[in-house]
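Left out: one protein chain. Kept in place: all the others.
Moving on to chain A:
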């Protein structure tokens, strides 16, 4: 290997009293993709910002060297550093929505980057269009004159990439570049990065929490935990045999189809605070194989294979034979066979939710957003029905309409034979006890000024199930124990808890009134994978113990594969395919379902390459394409597809598909 492009040595960064990056060492070759992998708060983004010298005001680089082609960036003056930023070293960020200046045209923002680094001002406009074309933006002349809010999220990230490419950088730092995007759009953006890299020999430092993205894009990787790197390896070696207990637990906490029926390996506890000195391994408190020396001595680096290094005492010479021993297999949770043939508890037929679009002074109705446009579902007792789709497909609206939190425009929702659609608030109340909801963001869904006990007890009070406060608090404490929290938490405020703990509190709140159905609206998408595993385990346990039915709204197909019994795939307000999970995920028939499945990055570099990539964005639900809504993006579309929305065709007794290419079963 020739001299590395980037060499980071002993990099330490503090924010206030916290040492968020501690002694990080990295090497990147030209043209290489290197992933820095870790959960939130591990210091991966701060490492990236340290390289760019763009830390937030309280941040300070305490020590280390960052050599780009042999020049230490940390020793440059700020003016010299500005000539490096955007020119030799460029960066794109997680949130394309907020990373572009909202009051500047796209073209002007790219032109700025071009001018800052091109010597002559000549041909700036031509260069802008060339860059927009290079990142695959159709009609670049028009787009250059538009403002960021007129572009979709995927387009904005392409613009960010165009801007980063403006100075012809040698290294691109991509900080969670696809985390805010839908999977089909993520596949587009990752594909674009790969293509650009092959064309220009760009090296990419990919910062991510997503093991699947790493497996599909990176050549080498490093795992960060609590501010330091604990393992570094080639991607193939890492996924074949992760060496650090933390890495191994991360992989085991991923939900997948083959873990159905088993509990996920959740990592107990939380990342230690970084404002103190460590005497031993930082992972020791959460490590199932911790030894006495792990508490007392800093673990040294050991070589676990060619180019595979790990910082762990289990690889000490006297223990190395046991280091690779797998953890004891997790106990098989028993499958709950209840409900497969039982009568549906909740039956939704042709549900529609349309939102009028108002225009002009008189607020006339000029159109309808067909958020949910004819959805039919059946939820049986003790079962989990997943409603899956990308953002804007109407899945959340459908969930809320089901609980009458949004008034449906048309359709029927029958709960145990009772029609819920159109019920008055008063008459709906008696069903509120049975039908509960858990929201996506556990930070925003609790009143910060209420004690946890009162948050949980509010439903009991509102429905008159527990009249006195002591009675409610006692019940709240029992519920907290049920979701694996100490009962004493009733006396504390929501902000005192971590994201995972708050989601447990939200689950306890939903359980307070002893419901039969819980609508779970993306309950784990704001959480790290190891915490997600805890919550998924808990939901599974509760279902087994209490016979709950879940309507599980999610965009994450691996969660569906792990948790759900039935699944309905939504696109633009309609269900395009539904059936039992094995049928839909293993033998998908609708082209959209197949594209969605092939876009999900798999945390296994040996997995077969994807073949289907969707072009373009999802159209607006206010003007869905005629005929089959999916046909403009469908790789298999035929002229007939534009004529009429396809009727549902039964592939089996339980599996229905809305696509004319699918032959109905005899």
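Keep this in mind: a residue touches a chain if its C-beta (ideal position, glycine included) is under 8 Å from a C-beta of that chain, and two chains touch if they have at least 3 such contacts; residues count from 1.
Methods note: contacts and distances are computed from a predicted model.
S.K.: Just by its UniProt name, which of "ABC transporter permease", "Potassium-transporting ATPase potassium-binding subunit", "2-oxoglutarate ferredoxin oxidoreductase subunit alpha" or "2-octaprenyl-6-methoxyphenol hydroxylase" is the chain not shown in this complex?
M.R.: The missing chain's protein name, per its UniProt entry, is "ABC transporter permease".
S.K.: Of A:95, A:434 or A:471, which sits in contact with the chain we cannot see?
M.R.: Counting the whole complex, the residue in contact with the absent chain is A:95.
S.K.: Based on the whole complex, identify which of A:5, A:35, A:144 or A:163 touches the chain you can't see.
M.R.: Answering carefully, the residue with contact to the hidden chain is A:163.
S.K.: Which residue among A:5, A:18, A:46 or A:113 touches the omitted chain?
M.R.: Residue touching the chain left out of view: A:113.
S.K.: What is the set of chain A residues that contact the non-displayed chain in the whole complex?
M.R.: 52, 54, 56-57, 79, 82-87, 90-91, 93, 95, 98-104, 112-113, 116-117, 147, 149-150, 160, 163-164, 166-167, 359-361
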